[in-house]
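The complex appears here minus one protein chain, its other protein chains still in place.
Moving on to chain A:
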Amino acid sequence: MSSRTSVEDRLRQHYRSEAGQAGYAAPADLWAGIAERLGLEDSRVPTPSLRGSANGASGRGAAQRLPRARRWAMRGVAGLAGAAVVMAGVNHFAPRWVIAAAASLHGQSPAAEGEVLRGDPGLWPLFQQGAFQPVQLSATHGGVTLTMLDVYADANRTVVVYRIDGPAAPQGTVETEPWQVRTDNASASADAALSGRQPPVPQRYRVTLRDPFGWPHDATEIDGLGNLGYIVFPPLPGWLRTLGVHLTLHVEAVGDTLAKGDPFGPRTFRTVTGPWDIPFVALPAQAPVLALNPAVRAADGGTTLTLTSVRTTASGTWMDLSADGLPPDTSGHFARYRVEGPNGDTVRPTAVARSGDRIAAQFPPLTRAGVYTLVVESDGRVWRLPWRQPDWSGQQPHWGPAPTTQTGPLAEGAPDADIYTGTSLVTAARLSGLPVHGVPAGWRLVQVSVTPDFRPPLSGDRSTTPYAVQLTLTNAAGVTLTVTETRTLWSLIPASESLAVYRASMARASGSNVDGPRIGQYEGMATHLWVVRTMDPAHTATLRVPVLYLYPSWGSIEVAPVPGKTQGLDEAALERLVTEVAQAWWAAPVIPR
């Protein structure tokens, strides 16, 4: 109680003291200051409302005359409306600020979904590091479900990973091509033309990504393995990538290919039209871009190439070239391209496109500092276009741990498509789930690799492992060949064509590089023997190489010599060799997993 009294007393003393110092009365000039600020000279001043009435009732004056409750109600409604507009605008144009937590979802996609990206040396490491944003949104039309799995965006491209789940093949048919995004009905037209049927009316189907302003951006590339695939769109503007963006994936048609009776029987193209529209919010990870404009030129044979821009992101390096003096009849892919890096390494492009005198080349990301040289070769002409690149590794995004592979080192730029490369048949059998046989007597195992193969398995059972296993074997003479097995249909016949249609097309062609197949039987399996005309690696001679296929009930086995490693054996000797190896391979015991 004493402390309470003490505090209260101290307060009274304190307040009394302050008031005493300041004076209990208000300063004498208080009114003067107020009157001066308000301009109160006259004894009577019209009120704002009266002034408003006299001057014709301004809006403010009219508002002040409204009852207080109504004014507050109006303010409340206006405030809510304004807040709603602001929230809608922010949500639509800057969803990153609204759904910031979604950014934490990066890198949680099932690893299997990323297998489709293995062929892209820029995207695959990014997927492994968790740079892709899981989406997992679906749309269904006509019994076909299109699921958008992941999205990635940087200054070079916007990539959407998808999966299509459609009805199984009807009884009596085999699905030879999986459900995939269709951009036209050209396959059906070609098949109809080759088989003598009336081709359908040509039809194009659009695949677009609609931005928040409603503008559609057409896909530039569609790739995939089986019913998994990815679609590449042009890059989004930088500010949209920063804010996050509402996008809509628009797919107009999907389809698969069926074979009637056996895998080489007549084809049927099932096409289901949608559209499938999947709105989603893309929250791209922050991905820096190194944009250079080298403007370096090189001339040869009357043609001048100019390297106008080099744009590097984590997913790849995009180069733009212009060509002056190119003859009008120059074929689309008139040249070969490569980049020589600072350490003397060579990088091959992942894609090259040409439109008139503009050429765009895509390479794996070139992120080291130093001098690079783009080398373009065509018909003995060489253009060398060097540029210097700064060190910007510190700006590279770090989404997660560096990708690890079970493979040995591969040449830079080569797509790391294998999930395993080594010499362990046990590992290959375990990873693939396939019946891997032992090495035939007289042959030595050089390498075994496991590669994704997402095409439809011939058994129709989609739960089976989507992998192919390839062994590279060599004998004492140095002859080298490969044995490849998979659950899917491997053949020189395109999956979209029946054997009859393929033969018809070869018969109509003026010259074909493929002869066959010679159909046979071995141990109850159908066999196809083809002869392929090819060039030796030095491009100095034409080779005729036999390729043998065996079709057990669960899939395909291919036995093929490696061009350049045939040690001068003729076609007949090679045919005996592949046949003997195929039989010995089949007879060898299966490796336990």
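Please note the rule applied: a residue touches a chain if its C-beta (ideal position, glycine included) is under 8 Å from a C-beta of that chain, and two chains touch if they have at least 3 such contacts; residues count from 1.
By definition in this document, contacts and distances are computed from a predicted model.
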Per UniProt record, name of the chain withheld from view ["Universal stress protein", "GntR family transcriptional regulator", "RNA polymerase sigma factor" or "Ubiquinone/menaquinone biosynthesis C-methyltransferase UbiE"]: "RNA polymerase sigma factor"
Which of A:Glu8, A:Asp324 or A:Asp570 contacts the chain that the document leaves out: A:Glu8
Of A:Ala22, A:Ala299, A:Val426 or A:Ile519, the residue in touch with the unshown chain: A:Ala22
Interface residues of chain A (partner: the chain not displayed): 3-4, 7-8, 10-12, 14-19, 21-27, 30-31, 33-35, 37-38, 40, 42-50, 64, 68
